[in-house]
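Single-structure report; data block below.
All protein chains but one are shown at their positions in the complex.
Up next, chain A:
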Amino acid sequence: MSDLVLLIVTGLGLGALYFIAASGLSLIYGLMGVLNFAHGAFITAGAYAAWLTMGALPAGWPVVLRLLVGVLVAVCVGAVVGRVVEVVLIRPLYRHHIQQVLVTVGLSLAGVAAAQGIWGSDPRAVESPAWIGGTTDMLGARLPDDRFVYVLVAGVLFVGLLALLHLTRLGLVIRAGVENRTMVEALGIDVHRTFTVVFALGGAAAALAGALYSQYAGAVSPAQGGSLLIYAFIVVVIGGMGSLTGTAVAAVAVGLVQQLANYYAATGVGDLSVVLLLALVLLLRPTSLKGATA
């Protein structure tokens, strides 16, 4: 029983990281039709931004304060990078999907190469507050505290994004744009301005995922973003491009399946089971779990 509780909590924590990484990807594709392979570079940028910020702050500051500032800076960096990428690289290529893929793949590769060139290929250890590495006894299990942080952040992000989508005009335009971008323009709404905001939001969420994932892994490395991006893509495909709720459900499912399979089958089977889950959903529900409803 305690094993199951542990697996569920760790699975939820992993799913929370997947959701944070995938939420921006889902909105970007749902609204703009852009398959953003550079999302992994945004994740990596966030991880390095947080790490560099923490290192640059006075060592006398509490680690938790430096982490909070680092995460905040990472989110800002992600938003700026997302905005710049949309304006400079994506905007000239709307309706040119192949070129978009090539540009975002190129940017992703360039991002990894740049990080390797500047900071090297080896993982760099990140500082963590002592309590993040600690555990909490609950229902007979010793549960890692960091998973609660990831779940809490993902929950806040989920609620925040839902509020943005359902309580603001920007959200209304995004939801309409996910359904029919052309018709949004035909109602006199400058959808390109919305694209920029969504790309910045996606970049910020990706950077947040990167900063938290570096805490999960205990280090930053150039390839970190790419590996998290693979799961983010799987989550988005299962949950439905543009569907925030679908993305959340899929992220939890992927995290739990991965953890349970790794424990009850064999180490490494978790990744395979995630791919099987993806295949199963695509076979049974080709339109994904939630279609394209935000």
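In the analysis below, contacts are C-beta pairs under 8 Å (C-beta built on N, C-alpha and C of every residue); 3 or more make two chains touch, one makes a residue touch a chain; residues count from 1.
In this text, contacts and distances are computed from a predicted model.
Trainee: Pick from "ABC transporter ATP-binding protein", "HAD family hydrolase", "Cytochrome c-type biogenesis protein" or "6-hydroxynicotinate reductase" the UniProt protein name of the chain that isn't shown here.
Mentor: When "ABC transporter ATP-binding protein", "HAD family hydrolase", "Cytochrome c-type biogenesis protein" or "6-hydroxynicotinate reductase" are compared with UniProt, the left-out chain turns out to be "ABC transporter ATP-binding protein".
Trainee: For the chain left off this view, which of A:191, A:248, A:261 or A:274 is in contact with it?
Mentor: A:191
Trainee: Among A:88, A:156 or A:183, choose the residue that contacts the chain missing from this document, as touch is defined above.
Mentor: The one listed residue touching the chain not shown is A:183.
Trainee: Over the whole complex, note the residues of chain A touching the chain we left out.
Mentor: Listed in rising order, the touching residues are 169, 172-173, 175-176, 179-180, 182-191, 293-294.
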